[in-house]
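Chains shown are a subset, placed as in the full complex.
A, B and C label the chains in the order they appear, each numbered from 1.
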Amino acid sequence: MKTRPLRPSPRIRVSGAIRTRRIRPGSSPGTVVFVGEQRLAKVQIDVIHYDPVGWSEQLDVSVRGCADVVREDSITWMNVSGVHDVDLVERLGECFGLHPMTLEDIANTTQRPKVEEFPGYIFMVLKMIAFNEESENIDIEHVSVILGDHFVISFLEDDGDVFDGVRDRIRSSGGRIRLMKSDYLAYSLLDSVVDHYFLAVERMGDIIEEVDDRLLEDPHPGDIKEIHGLKRSILSLRKAVWPIREEVAMIVKSESPLLTGESRVFWRDLYDHCIQIIDLVETHRDILGGMHDTYLSILSHRMNEVMKVLTIISTIFIPLTFIAGVYGMNFKEMPELQWRGGYYSVWAVMIMISVSLYLYFRRKHWL
Amino acid sequence: MKTRPLRPSPRIRVSGAIRTRRIRPGSSPGTVVFVGEQRLAKVQIDVIHYDPVGWSEQLDVSVRGCADVVREDSITWMNVSGVHDVDLVERLGECFGLHPMTLEDIANTTQRPKVEEFPGYIFMVLKMIAFNEESENIDIEHVSVILGDHFVISFLEDDGDVFDGVRDRIRSSGGRIRLMKSDYLAYSLLDSVVDHYFLAVERMGDIIEEVDDRLLEDPHPGDIKEIHGLKRSILSLRKAVWPIREEVAMIVKSESPLLTGESRVFWRDLYDHCIQIIDLVETHRDILGGMHDTYLSILSHRMNEVMKVLTIISTIFIPLTFIAGVYGMNFKEMPELQWRGGYYSVWAVMIMISVSLYLYFRRKHWL
Amino acid sequence: MKTRPLRPSPRIRVSGAIRTRRIRPGSSPGTVVFVGEQRLAKVQIDVIHYDPVGWSEQLDVSVRGCADVVREDSITWMNVSGVHDVDLVERLGECFGLHPMTLEDIANTTQRPKVEEFPGYIFMVLKMIAFNEESENIDIEHVSVILGDHFVISFLEDDGDVFDGVRDRIRSSGGRIRLMKSDYLAYSLLDSVVDHYFLAVERMGDIIEEVDDRLLEDPHPGDIKEIHGLKRSILSLRKAVWPIREEVAMIVKSESPLLTGESRVFWRDLYDHCIQIIDLVETHRDILGGMHDTYLSILSHRMNEVMKVLTIISTIFIPLTFIAGVYGMNFKEMPELQWRGGYYSVWAVMIMISVSLYLYFRRKHWL
């Protein structure tokens, strides 16, 4: 098996998927504690204000007081990259009147996706999934979105480019986004995240497809570990993706005044995408299950074939060795030994036996 | 195994089943982008107008403005073959007042089957499934149907003959279809599509049956790949068929004024057919699962039988070889070697031993 | 394995279970086309009229016009054996005011069990299941029952004796059936059909029990095919039986005026029987699944035992053969060969070795 070129196995590792350390048991609920691993040195806050006629953007805002961030006359989108600065999160919570439980969930990166309505705002937790081409890992990132009357706050763990598309659409004058309310902005953010799911799931699908093709061509003992790894990755993906469906369904059905009738069709569309993603993940899972079975069958069959051939070789030689043994006996009186051509006859017999056995095994389809 | 005539394996491949590339993440929803592979050089539009007393037909209409297509006094059925011409789709959308999200879904051939009510029309997405006898593939085609007050628009990816039956029934003067509203036409289109499912699923069933029969007669190592392929095809079929049931159920329960009471019994009948299709697909799936298990059992049993026979041959010869070895020893003093007839006695003993072993294995049912 | 008497394997085949050819795609719904295989040469129609005080019976009625069959003053039960005469079905449909979709479903023997309420009547489709002792097949027959205000029409594919019990109860003066409305007659017909399920499922259970006992006693390679066949039969049975439960549940919950309060307790009882049947089928299915696993385990264990014994025989002889080989060498200087009793000592050593190995294998529980 060593002739195969050693290539880097596309082993997918899902970062931060199953870890779930919560705060010290018995601690007061609503305690804002950062749970996770810090990915950025410094928290960066970007703010965009927009209305149908224009927009303004402030990069790397430093929030000292509420006056810095609240503005009533336009829609404000504040994007916070990094949630490890607990003080900052608490300060923002105060300005926008957020419930302590909301703040706890923002900083706890192991929180499960969910939506919750609070007086004055809707709080959404979801997971960003990205396939990191360099490390061939799937990164799962904690994302929180707060939808208020005239503002949307989004929290990311890292300073990714996931919302760049939305930013561009706000900047371009012709877009629908500037004409709609804040709920459409929240929808756009969630939609961006779910769009990235397609990329990740598809990349995963490509790898599964690749492994599947290889399995049928030339199964390899190490493949079982790769399938095992893929199965675990799919389990992690499932855990991140499943709750989103319910979350969006709850938003579609919600009667909160923050959700306008105009944006409902878009939320419904997002719901469709969620189902499509889940469909894909489940299909991949079924395929992986089938691959495992098929792989085992092929490998075991191949092994059996090898053993069969080896055993057949032995079986052909064993009677011959026996015959040789017979004429190696030292009996005084063994007439064949004296025969002329006895030796050649024995060779003839032995060749006949081996040919017969070979033909017999052929006819039985054992070879 | 080489005596078996090499025949083309009925390997089913499902085109376009699991692919799901959506538009660039973060792009504005409602952007009409063609997703899929273009199957036709040119989009062809055919229009039929009919009312209880007559009908007229225009083939290969070129839509320049709305005046070309809208007519109020009769029911209009516009069939569009090919959805890759985004401009055309947008022009039609404008004429019939379709929502941008609808247009996006028409051009996105990876969209999941669904039904959605918009003001003024109902939008249905489904999948056409056809067994291509030439390539032995199952083709999955994206179909959209828009049901308006006095019009129905159907979009196909290709210029197939799936709606020919409906066309004939409109042309024939006696049919019920000319007497009913546009919802009956929409029903007829969906019914045609679902009728084709039966053909495809049945063809699949024939192949499964054929493989199953072969497995029980003469299992073959390569069959495992065929079962693997069939399992994957069934997974794809399931994904295309399952959502349709829910879709038709929603239409049956819908209270839209576009759906008349008279056609309800037909929709209910269509719902029945959907369940029947799903039943079939699930049954095929269970059968395939059982086939895999049974196949493995038979193959492994057969292999074991071979190994057993080979091992028994060895086992019979090993004591004989030992005896030959004993009398091949060069001890000075081995009385048997001097005996008269010693050689023949050894042969007698060896034959006796082998016959006894043979009989013993027979009695133990090992042979 | 050849000592076992060759007995006819109780292989169950389910006729007409998974076939589902529907009418030509795109054909008009409501087209009455016979789908299935014709079982009778001629359609036979028997009519019974009854009321609390008496009854009259007409065998082999020929229906020319509606006057032949409709009667208002008593309850009419018309039993039609054979549904391939499409004209007749249509004529009856006209007389009793049946919807075209109903007629289509009567003649389509692949229609799934269901219940549907139409103005003026309730239409029920179900499947008759019978174990044919001669051919050892399970026959599935299409049965339709139409419950009208003062009439019940039943359609069978064949002229079986399934309704004989009901006929007898009408003829006997003391029965409850003559005192009740037409819905009780419909109930009695369905009850007869479901009662036959018990017979078929029980017969199946006996066969499973028999195979199970045999497996534990003396598993046989061919049994795997029998289990495979039984599994497929159970799948078919399930498909025929499952929908009936929902069907009867809908009748129990229905508020149709055709269903009187008095008969409700009987429908509920029928519902109980349906659940019991499904319970049985599911239990049989689980048992079959377990049988497959257990059978494989036993067979594989037995095979392993055989291989172990054979390998042990080889293993005992191999060192002996080696020793014989050593003293067969032709070295000039081999002192043992000159020893007095050298030959006998070698025999002693060889016997010692083989006994030690035997005892060792015993102690290790390998023998």
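The working rule: a contact is a pair of C-beta atoms (placed from the backbone, for glycine too) under 8 Å apart; a residue touches a chain by one contact, two chains touch by 3 or more.
Computed from a predicted structure; not experimentally measured.
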If you can see 3 copies, how many does the complete assembly in this structure contain? 5
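The definition used in the following text is that only the chains that are shown with their structure count from here on.
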Which word fits how the chains touch one another: line, ring, star, complete or other? line
Chain with minimal offset from the mean of all protein Cα atoms: B
Fitting the CA atoms of chain A to chain C, what rotation angle results, rounded to the nearest 5 degrees? 145
Shared interface numbering between chain B and chain A [over half = same, under half = different]: different
Chain centres from averaged Cα atoms put chain A and chain B apart, in whole Å, by 26
Just curious, how far off is chain C from chain A if you go by their C-alpha centres, in Å? 43
Pull out every residue in chain C that's touching 2 or more other chains. 328
The answer for chain B against chain A in the complex is residues 1, 3, 18, 20-30, 99, 101, 110-112, 114, 116, 118, 221, 224-225, 227-228, 231-232, 235-236, 239, 292, 296, 299-300, 303, 306-307, 310-311, 313-314, 317-318, 320-321, 324-325, 327-330, 334, 336-338, 340-343, 346
Of all residues in chain A, which touch chain B in the complex? 162-166, 168-169, 175-177, 188, 191-192, 195-196, 198-199, 201-202, 205, 216, 265-266, 268-269, 272-273, 275-276, 279-280, 283, 286-287, 290-291, 293-294, 297-298, 300-301, 304-305, 307-308, 311-312, 314-315, 318-319, 321-322, 325-326, 328-334, 364-366
